[in-house]
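Just one protein chain is left out here, and the rest sit where they should.
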Amino acid sequence: MTLFLEALIGGLLAGTMYSLVAIGFVLIFKASGVFNYAQGAMLLFSALTLVSLNEFGFPFWAALVMTIIITVIGAILIERIVLRPLANRNVMTLFMATLGLAYVIEGMAQGIMGAEIRGFDVGIEDLPIFWGDILISQFDLVAAAVAITMVAILALFFNKTRIGISLRAVADDTAAAQTLGININRIWQIVWAVAALTGLVAGMAWGARQGISFTLSLVVLKALPVLIIGGFTSIGGAIVAGLIVGASEALAETYIGVHIGGGIVTWVAYFVAIGFLFYRPSGLFGDIEIERV
Amino acid sequence: MTFNNLNINWGHAIAIAALFIVPMVATEYWMSVIVLPVLILALAGIGVNFLTGYAGQVTLGAGGFMAAGGYFMFAFAMHGDIRSFPLALLLAGLATAFVGVLFGIPSARIKGFYVMVTTLAAQFFLSWLFIKVPWFYNYNEVPNVTLPPMTLFGFDINDDPVVKYYFTLITVLALTWVATCIIRSPIGRNWMAIRDMDTAAGVIGINAIKYKIIAFAVSSFFIGIAGAFWCFIFLGTASVRSFTIERSFQILFIIIVGGMSSIRGNYIGAAFIFLLPILIDYLVKTFLGPILGGSLDSATLSNINKIIFGVLIIFFLIKEPEGIDKMVRDFTSRFKNRPLTVKQNKT
Partner (left out) sequence: MSAEEKIISSEILSVEGIEVIYDESILGVSDISLKVLKGEIVAILGANGAGKSTTMKAISGIAVTERARVSKGDIKFKGNSVLNIAPHKLAHKNIVHVLEGRRVFEHLTVEENLKSGTFLHRPTRAQMNSEIDQIYHWFPRLKDKRKTLAGLTSGGEQQMLAIGRALLTKPELVLLDEPSMGLAPILMQEIFSIISQLNKENDVSFLVAEQNIHLSLRHAHRAYLIESGKVALSGTAKELSAREDLHQIYLGVEEVL
């Protein structure tokens, strides 16, 4: 029982990371219909920028402000150079463009800031805590707290601010939003910037635990099953699905993986997602009907 | 089937002739390290093209299926004791097609981004399988395998690079011909109907599920064969490391850059994608090397490569979504394209 709870709690907490990454996807997908493969690369880029500036000698808060500014400028450039020329094109074309974008961002991130694994010290020592006789990672707890805070901030932003309401309006009906004077190009820039910033938060949380390296940008591949389980358009779904994926990976590794050689975390999430596709095709909270034959 | 149906024009004829005289005029380096892998990648591209270009299902699993082709071929040779290279190859292709069907069954009911999840499942599951199940690498210390001595119509396949080259060339060309026939058959037309209007295809009575599964099977067959070639003709050894997710992207880029729904585009795309890094490498070393001095390492090169690749992908999607093939067509259509008149034997 202890083993089960430990695996479950560890998995759930690790799953918050998937949730954080998937939220960035959902934001962009909702507002512009783009499945943004470059989310992982953006995450890597912003996290590397922060660490590099910090290593360069800037205090943490200054490095953070600079990273945010660079991230926002990057989002504006992406909208201008990549998305605007591709407006009104089909979703697959847009997806493949973000593949290209991911290559560019990864190349730049590593070219400028180096490819070695970077430590990222947030001042938390990774001492495990005992809860009863169950081991819990302190980092995971902090990451979960960060995730909850970020979701709360996003909820306020979307429901209380004019930009937030405009974002949701564009997500619902782009043409109607335009007729009311809402500039969708501006909205896309904002959405990409917000998604990149959620990526930065995810990158910081992840980097604090495992260091920042190229593998971060591959997290995006895990986000796909998360999105399928949670639904492409629901932030709440992304959170729950991230937890489901995290928990099922940990439990599968604990109970199945050990018998068949281990390392099954590389593929378990995809099979869970395939299972969900048949059980609940529009995702747990998604409201877009999945396109089916 | 008449020759005319092949739509061979002078350009194609010259290209094929040029491929045949490569061993006579080029160095072994050019033959075995440049032209040979391009041919194999073009074949893999054709495989992905069936599924993505024609049937409209984006796949990120090409790397996994290529690995399957390689390891299955080894299994047939080692455990099945089949020492005829062509026979083992064919069986490997069929076995990969079977795996393709297994992953195609859940994919067939879904489309768009959702298909990507099953292909990613294939990619990561297959990579895992060939590392974790020792049977696939004959219980070696490391999960890399080399074929036992194989025969090829009496030749020893490992003996002579020229034999390898011709065998690859002829097989790839023959499979290209098969691919052209499939695309023009009702199967190919139904794929395109499904791609263009999934719902409507159902309405006009196409069994979309069946044709999607066929697409998975045919696609995996071609990719599996390409994988076996990549392992045992080009590299000489099978290793999962050759078939990571990066390989899947590479093949997908081949069809984006070359032109989706174009068989010829796969050749152009493969040449482009394979040769570009070599060219960049050369140019950077020649021109930037002296300036940068010692700081120019392979990591820098790979980053420059990545950036150029990414920019090209975006460029093509924005400016020429039909790929280089379209540019070639636009260019050649300025000179009137005459079909090669081969004596027709219509019956």
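Order of writing sets the labels: A and B. Residues in every chain begin at 1.
To be clear about the criterion, a residue touches a chain if its C-beta (ideal position, glycine included) is under 8 Å from a C-beta of that chain, and two chains touch if they have at least 3 such contacts.
Owing to the predicted nature of the structure, the values given are computational and were not obtained by experimental measurement.
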Ask   = So which shown chains sit in contact with the chain we cannot see?
value = A
Note = Among the options A:16, A:36, A:71 or A:166, the absent chain makes contact with A:166
Key: Residue of A:2, A:93, A:183 or A:215 touching the missing chain in the full complex   = A:183
Remark   = Across A:16, A:32, A:67 or A:174, the one contacting the chain not displayed is A:174
Message = Which parts of chain A face the unshown chain closely enough to count as touching?
response = 87-88, 162, 165-166, 168-169, 171-184
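Just so it is clear, only the chains that are shown with their structure count from here on.
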Query = Approximately how many whole Å separate the CA-defined centres of chain A and chain B?
reply = 32
Note = Per the touch rule, the chain B residues reaching chain A in their complex are 56, 58, 106, 108-114, 116-118, 120-121, 124-125, 127-128, 131-133, 198-199, 202, 208-209, 212, 245, 249, 252-253, 256, 299-300, 303-307, 309-314, 317-318, 321
Key: Contact footprint of chain B on chain A as seen in their complex   = 35, 81-82, 85-86, 89, 91-93, 95-97, 99-108, 110-111, 115, 218, 221, 224-225, 227-228, 232, 260-264, 266-267, 270-271, 273-274, 277-278, 281, 290-293
